[in-house]
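I am attaching a structure below and will ask some questions about it afterwards.
For this depiction, one protein chain was excluded, whereas all remaining protein chains were kept in their positions.
Which chain is which? They are A, B and C, in the order written, and residues in each are numbered from 1.
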Amino acid sequence: MTDVIATIAFWVFAISAVVGALGVVAARRVFHNALFLVVALGSTAAIYVLLSADFLAAVQILVYVGAIVILMLFAIMLTPQAVELPSFAPGGQQFAGSLVALALFGLMVGAIVTGPWALAARPLDQPTSYDLGRGLLTTFVFPFELASLVLLVGMIGAILLARED
Amino acid sequence: MQIPSLLNDLIGQIGGLLQAIFEAFLPDWLAVPLVVLVGIGVTVTFVAVVVMTQVWAERKVIARIQDRVGPNRVGPWGIFQSVADVLKLLTKEDIVPAKADRWVFVLAPLVTLVPSLMIFAVLPFNWDATIARLDVGILYVLALATFPTLGIIMAGWASYNNYTLLGGMRAAAQLISYEVPEVLSVLPIVLLAGTMSLWGISAAQEGTWFILAPIVGPLGFALFFTAGLAELNRSPFDLPEAESEIIAGFHMEYSGMRFALFFLAEYANSFSVSALAATLFFGGWQGWLLPGYVWFFVKTYLLFLVMIWARGTLPRLRYDQLMGLAWKILLPLTLVNVVLAALVKESRIMEWFPAVGLLVINVIVVFLGFHLYNFAFRVVRRNAGAPLLEGTQAAQAARG
Amino acid sequence: MSPLLPLALLILLAPFVAFLLNAFVARRAWALAGAFTILGVGTAFVASLLVMGQVLGGARLDVPFPWLTIGPNQSSVIELGLRIDAITAAMLIAVTGVSLLVQIYSWGYLHETEFDAQGHPHVHRDPGFSRYYCWMALFTFSMLGLVLANGFLTLFIFWELVGLCSYLLIGFWYDRGRTEARPLLAEGYAGQYADARLSPPEAAKKAFLTTRLGDLGLLIGMLLIWSQTGTFTFSQVEARVAGLPVDIVTIAALLVFCGAVGKSAQFPLHVWLPDAMEGPTPVSALIHAATMVAAGVYLVGRTYFLFEAAPVAMLVVAVIGGFTAFFAATMGLVNNDIKRVMAYSTVSQLGYMFLALGVGGLGVALFHLFSHAWFKALLFLTAGSVIHGSGTQDMREMGGLSRLMPWTFVATLIAGLSLIGIPPLSGFWSKDLIISAVEHHHPAFEPGRLLALDLSITGLLVFFALTTVLMTAFYTVRLLWLTFGGRWRGDPHLVHHIHEAPAPMLLPMLILLVPTVIVGFWGSPFFPDPGSNFVGLIEAHPFQEDMSLLEVLATVGLAVVGIGIAWAMYGAKIVDPARFVRLTGPLYSWAYNKWGFDALYNWLVGGLVVGLAWVIALFDQGVIDGVVNLLARVTVGLGRIGRGFQTGQVQTYAWVVFGGVVIVAAALVLPALFRGV
Partner (left out) sequence: MPGLNQFLILGAVLFCVGIYGALTKRNVIVLLMCLELMLNGINVTLVGFNRFLAPPVGVSSSPFAGQMFALFIIAVAAAEAALGLAIVIAVYRVRHTVQVDEIDLLRG
């Protein structure tokens, strides 16, 4: 029974993620790009839930939507632009970009389809926050400290760069 | 004394009964989603009803504080006043500003309201009466708490009005600033309870409520409740939509039903913050005599009254004071609180120390806290030279 | 240990010491420099007389000094060394004798007497006086070294030194420029011009380069012999020549002959000797008459075993010798410069010597060389005193000097007659021997067939020999007459200054008269005993006895006819020389322009070198610079293409990055895909 729901849910959120992504790329006004980004990130969070990564979904919402997108909105507000500027690069570059994107996509799909994945039946819907928490402070303690350092540096850097002295 | 299970577990019983009926009559794949839908429907109507009571309560109490009667015309003690308001808003004309960014304008109220409703799915009304017993409950709630910020920015931007944009940006800045202390103030409770799921936290407060934790409890509650108020743009922190400042802030251009949605979202959030505070610090459905959900609602409404009380008494904070409070006072205190919580957790004082003793300690701590705060405040003000927080000082004097 | 070795070393080192002293000590003390050189050469002369005594006594010397050991297992030893035998002894005496007399003569020659406006004489000494004597000492040292050499290597070293000295001495007056063709100051020759002449440095360079060309041939020949026989020493080479194939020996002989042709100014390489007259006259006397030019003949004489083993080479030597004799004589007839006439006569006489060598008369050739050295040196010295006195070199501007310079006239007359070959003078004995040798040695000659026009080689040689006797007689008398006969035709107010040669110049000339007269008898039939006869010493069997009276009469007759013709044209003026010139027209101008060889060589060398240079330049600019420029252009091009990518656009860079990713991904994924994993 839950399989059906899971499949439906997957397709719903997958499509919304792709639509969001395309929206980010295709929307003309920058503000709309941001909103489509929210849609894309939100549906990705939902996908995480499907992949039984609930803690990650919550973090995704909290960090991405809560902080990064709003930060981008602030950036958009702080850099007023004449709206009518073309939002897309000239034809040549567009073609080149699409060429690379499609080529890469083709290759990825090729690799995914032919990849010899060693599938394993993993328990579904296990609460992960306990294991993640434990993992963070045991095997991944060094990256954890390093991440904190990166964030600190990022914070100080951002303040210094954006400060209007 | 065992209260009849039916009464004790009313909501759970009804839910189980309903599910049984559906499974009997409907095909399997349809039954479960239907039950879920019914659950959602019940929640939404429940929220609507709760909000109406909140509105009525707030208007009555504020009136009392301001030495006036409050609504008493519509129905006995004016209890149907909020219904009248809703009807008025429903019938009002729905205007979309000409140059407004149409889609964003329309979506803004939804983006604000929907997450608020989603939070109710997690609140632990009773030991078995939570729609979704999420393992990452509190984190889920905090994550959803960020969506209103987005909604407010969208509203501010889309209504193509300088003041709304300004109001929206101010609100966003305020929300972001207070989100950090709010999230961090929850940490001590998660530490003490050992789990992030709200049901788990409530269960962990069987004997002693976390408010009784020596220093961590009251300090934690104060921080969380203040940050919560700021998140809701209420009372002392309602600068962005303050009428006297920028003409009702970001939702100025909204009217009719859309404004009602904003209004609904605001009160739903207040309820959820109060419920959270109750769950985290006052043991949620923990209570000796009455059934779990009764205690839950009593505590929530009491906290809501505190909010109304704060609204009635405290003057509005200036913007720099608002920001200063968040980053210079709340954030450091929460960090200190987390450390203290670790100490309390390790020393296991909560298990062997009688609840009453904890209460006495807490009272002393609170009393000392205020005086210490007063002294520290005066020193800081003299050093900085600039009036750091006259407002709070006044409030503190009032509290005396 | 025979006394010959110390004597040889003394002969060799005396002039060398003189050279060192002059070079480093007596740089400004001119008198001291002169004294050192004369002293050095004098001791060498005395020593060589002693050596001759020893040699007549039958002593011989051949001492090698090992120098280098090279080759895979130290197999071949390179050595220098000294060798004295009959030829060397004769040459030693000739070289040291003439050199001594020339040094003394030079003392006088280098002191010019000029008469200022009032006519007072100022004795003016040539500034390069000590330099002159320094080089003269070096020249004598190297000439003696050449003569004493026992092997090709030693000989070659001194051969080059001699060449160097001739270069230095020809270019002695290096500060003088070219003498342009100036109009004649002589009666009867109005409108004619004195020939233009090269400047001393140019003449020196010309001499040096031409002789170097010959030396190259000698060097290659020397190395060929070394590679074939493994040694340089003459005696060892002589022993091993029999074993070598004939054509190798022929080639070696011809290459060695090239060296001789270069040094002795024979036919192809003769152009430098007439121009070498730019040097001071004593230099010409010593180097370009007696010693250095004779070195070629001496070389062929020393390596005669090579030529005997290669009949073809002998024939070539004979033909070249004969032709040069005839060819030089024709040029001598028409030239008006007194020193150039003598130069052509020297070339002609050397041609005679090579003719003698070519037909097998080694002793005869060397005897003629010995006697020619003396009287030709005397001729040049007298020419020197004539120029010194009259101040001009062009014979047309002279005349009537017999009264003004009586002693010089007498000396020139006797030397001239000796050159012509009038008995009993030495010229007669040595030249007639050559002519009879030509008759005698070539079996193909039938006795008594003198003037039959036989166009075979033998006929040609005989024709050359006899006609040259006639021409020699003609130009010698012409010279004598133009210079000494008739009245002074030159610049009138020069007449008062014409004076007889001073003592230091006159004395050597008179001394030289003695050998000019008596030397002839040494090789003549009056010394029948082979041991004492000059030719006998060198050749196994002297052949005077079969010198038939007929041949003698024929040659002397021709000589007298030559004198008669000359006397008719210049003495009695029966035939006017000017009209005769018009008659012979093209022939005269052909001879006058030295058969066009100078122009040919100039064009050839100039054209060759310039052409070669042009080709190399073309290659250099075109290919080498081309490649370098191409490289530069390619790099710039690449740079410009590269620059195209640096657009500054972030997205261009991003595109390139992801392009790379695509390529890498394709490389990794596609193979797996196609293999149908």
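Definition applied: a contact is a pair of C-beta atoms (placed from the backbone, for glycine too) under 8 Å apart; a residue touches a chain by one contact, two chains touch by 3 or more.
Given the structure is predicted, the values throughout are model-derived calculations rather than measurements.
The hidden chain, counted over the whole complex, makes contact with A, C. For chain A, the residues touching the chain absent from view are 3, 6-7, 10-11, 14, 17-18, 21-22, 24-25, 30, 33-34, 37, 40-41, 44, 47-48, 50-53, 55-56, 59-60, 63-64, 67-68, 71-72, 74-76, 78-79, 81, 85-89, 93-94, 96-98, 100-102, 104-105, 108-109, 112-113, 117-120, 122, 128, 131-132, 134-136, 138-140, 143, 147, 150-151, 153-155, 157-162, 164.
In the full complex, chain C makes contact with the omitted chain through residues 642-643, 645-651, 654-655, 658.
Here is the rule we use: only the chains that are shown with their structure count from here on.
A separation of 129 Å divides the Cα centre of chain B from that of chain C. Centroids built from CA atoms put chain B at 29 Å from chain A. Rounded to whole angstrom, the centroid-to-centroid distance between chain A and chain C, based on C-alpha atoms, equals 104 Å.
Here chain A touches chain B in the complex through residues 1, 4-5, 29, 31-32, 35, 38, 54-55, 58-59, 61-62, 65-67, 69-70, 73-74, 77, 127-129, going by the rule given at the top. Residues of chain B touching chain A in their complex: 28-29, 32-33, 101, 103-104, 107, 134-136, 139-140, 142-144, 146-147, 149-150, 153-154, 157, 165, 169, 172, 176, 179, 183, 196. Only residues 651-652, 655, 658-659, 661-662, 665-666, 668-670, 672-673, 677 of chain C touch chain A when the two sit together in their complex.
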